[in-house]
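Only a single protein chain was left out; the remaining protein chains are all shown in position.
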Amino acid sequence: MKVLTRIGFWLLVAAIGLFSIFPFYYAVISSLRSGADLFSVAYLPERLDFSNYVAVFERQPFGTNIVNSVIVAASVVALSLALGITAAYAFGRIRFRGRSLLLMTILAVSMFPQVAVLSGMFELIRSFGLYNTLPGLILANLMLTLPFTVWVLTTFMRELPKEIEEAAFVDGATPWIVVRRIFLPLMMPAAVTTGLLAFIVAWNEFLFALTFTLTNERRTVPPAIALMSGSTAYELPWGTIMAASVIVTLPIIALVLVFQRKIVAGLTAGAVKG
Amino acid sequence: MSRLITGLALATGLFTTASAFAVEISISCSALGKEYEICKQGVDAWAQKTGNTVKIVSTPNSATERLALYQQLLAAGAGDIDVFQIDVVWTGILADHLQDLTAKAGGGIGSHLPAMAETSQVNGKLLAMPWFADAGLLYYRQDLLDKYKRPVPQTWGDLTETARIIQEGERKDGKGDFWGYVWQGRAYEGLTTNALEWIASYGGGTIIDEKGEITIENPKAAEALKTAAGWVGTITPEGVLNYTEEEARGVFQAGNAAFMRNWPYAWALAQGADSTIKGKVGIAPLPKGGADGRHAGTLGGQLLAVSKYSKNADAAIDLVMYLTGEEEQKRRAIEGSFNPTIVALYGDADIAKVNPFIGDLADVFSNAVARPATVTGQNYNRVSTEFFNTVHQVLSKRALPEEALNRLDRDLKRIKRNGWQ
Partner (left out) sequence: MSGAALQASAPARETMRGGRSSLTRSRVRAAWIFIAPTLIVLILIAGWPLARTIWFSFTDASLNSLADYQFIGFENYVANYDGEWFGLLTDPDWWHSVWNTVWFTAISVSIETVLGTIVALILNASFPGRGIMRAVILIPWAIPTVVSARMWNWMLHDQFGVINDMLLRLGLIAAPITWTASPDTALWTVVMVDVWKTTPFMALLILAALQMLPGDIYEAAKVDGVHPVKVFFRVTLPLIKPALLVAVIFRALDALRVFDLIYVLTANSRDTMSMSVFARQQLVDFQEVGLGSAASTLIFLIIALLVVITMVAGQVRLSGEVR
């Protein structure tokens, strides 16, 4: 019985892993092929041809694009978490009038289709003089990540037992100290998770990035990929696009591998408090 | 603070005086790759000649995204891009934001292909200059026509018959996924170009005539759509209902189709070193609707226009005139096989040397049908969307041609309610 359960468990893990990774694997294979090869199916690369990877960096400032994406995504995460955790503490731990209304208003920001806010945002960014700059992009992206961060963190904040801050307040700690010293460590798994999700949202954002930047040197990765073209307007340089996609997915994988320890770290924190 | 402002004003003043002599023009020509290089060589030559500098702004590969970006910039009155590369059907849509080039061009527009010249004008004003031309072509497999002893089809009826024979024969020979004819059937602008070719070749008009009258509801148009719907599932895979140019080329270039409708770009790729059908391909005008029909390829191509919000309009217009001029078009035809819009270049010996089928193309372009973009102006996208959605429904057999066209006629009249402009 136990063996059967084990086998079943591993089968499930394998199935889920395969489902998740196969398209990525196919992207890796496609990035190693070129020309008419791409119109046929292959499960293994016929040869290791890295010319597509070279082309990605040769034909455009792709290195700069990656750096831009890192700057934008990292700033967006830092700002979202800083704003989100403080706001979540207030929403999750303190009772005050108008709390529900405020929460709903923040949520409402996420209810408009992105294309509808695009043109207003465009005017706003231009009037701030932030057109074609990274701060402009960071600001615009906050609109996508902030409501989400505040809500998720509020939910987790609320789930922590009440006794936690009581003692600290009796000891004369200010709310700020309570947030920093007590809630921040306890919120680690939730903060890392939301941070990671927000990072990916900002990393992958396309519409704002395309509209609010103009020059190749200021572009982030998704518009840079969308701007890749073959020798003529209709031809899709499939191999190059796949190579670029593989390149930009790798930092995310690295990020997860680094931060997943933090997600686990929460387990011990949870055990201690229980 | 006030000192800072004075300083700034001084600095800007200095900059402006300096820029009266040499200015920086930004142009959006195609993003990257070969098209970018050819464009760059062109603008660099102009920059060297005039002493100005030119910055190339990359824009998205996808036409819809590119148009959206242009609209965003122009609606905000932003002068960040001076010269726009626009599609032939965008002149009407962007008309209000473009400089009138009539005076600067002089009579120059007369030397261009008449159909291209027409797409550059809205209400008698010349708002763009033709840069290069495109039109729908029929690609065929010469080796298979030889094998089955069939001529290049002249009518859609011939094509249907030949495609069926080749498809049956090839499938018997063990090529189970071989198809007769592939084209672009996705619900997007490409389907409008395909369907317009069928309808025009049957003599069914161009949806809306040049006076702005809606002409789509006619028996010839219905017959054309009926023929096309008959292909789907027989000589054309059902998947064609979601094919764009590249998906169709994929099937054809893998050697799995006898005929393909596509733009001239596919030629160089089909004849490329790594192509499975290298040396086996031919091109021809698209078939006629019947004995009394005509060859009709939909006109595509790109124009260059100058933004109204450009701060250096004179230099920008000069750049446009240079890039669309005969010398530059010839260079582009030789080095990048971009089809010129200047009629005289079709007889040019140097171009014919590198591009042997340029003479055939001259016929295709002079017979090309233009989409009703200039007459519908702002509403072109609406008309086209209604049209391709209707055709898509007929092709996926959820509506009969006659009733679908009747509904389309009604919907177009609704859009036209207050006139087209």
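Should a chain be cited, it is by its letter among A and B, assigned in written order, with residues numbered from 1 in that chain.
We adopt the following convention: a residue touches a chain if its C-beta (ideal position, glycine included) is under 8 Å from a C-beta of that chain, and two chains touch if they have at least 3 such contacts.
Since we're looking at a predicted model, the values are computed, not measured.
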item	value
Shown chains touched by the chain that is not drawn here	A, B
Of A:Gly63, A:Gly129, A:Pro161 or A:Pro185, the residue in touch with the unshown chain	A:Pro161
Residue among B:Ile27, B:Val240, B:Met260 or B:Val364 that touches the chain left out of view	B:Val240
Footprint left on chain B by the chain that the document does not show	64, 67-68, 71, 75-76, 93, 96-97, 177, 179, 185-188, 237-243, 247, 250-251, 254, 256, 378-379, 381-382, 385, 388-389, 392-393, 396, 398, 414, 417
Residue numbers in chain A that touch the chain omitted from display	9, 12-13, 16-17, 19-21, 23-24, 26-27, 30, 39-41, 43, 79, 83-84, 86-87, 89-96, 99-100, 102-104, 106-121, 123-124, 139-140, 142-143, 146-148, 150-152, 155-156, 158-162, 169-170, 172, 174-176, 179, 189-190, 192-194, 196-197, 200, 203-204, 206, 221-222, 225-226, 236, 238, 241-242, 244-245, 248-249, 252-253, 256-257, 260-261, 263-264, 266-267, 270-271, 273-274
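Going forward, only the chains that are shown with their structure count from here on.
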item	value
Complex contacts: residues of chain B adjacent to chain A	30-35, 55, 57-63, 65, 69, 72, 75-76, 78, 80-81, 245-246, 250-251, 253-254, 263, 265-266, 268-269, 272-276
Residues of chain A touching chain B in the complex	34-40, 59-60, 118-119, 122-123, 126, 131-132, 210-211, 214-216, 223, 226-237
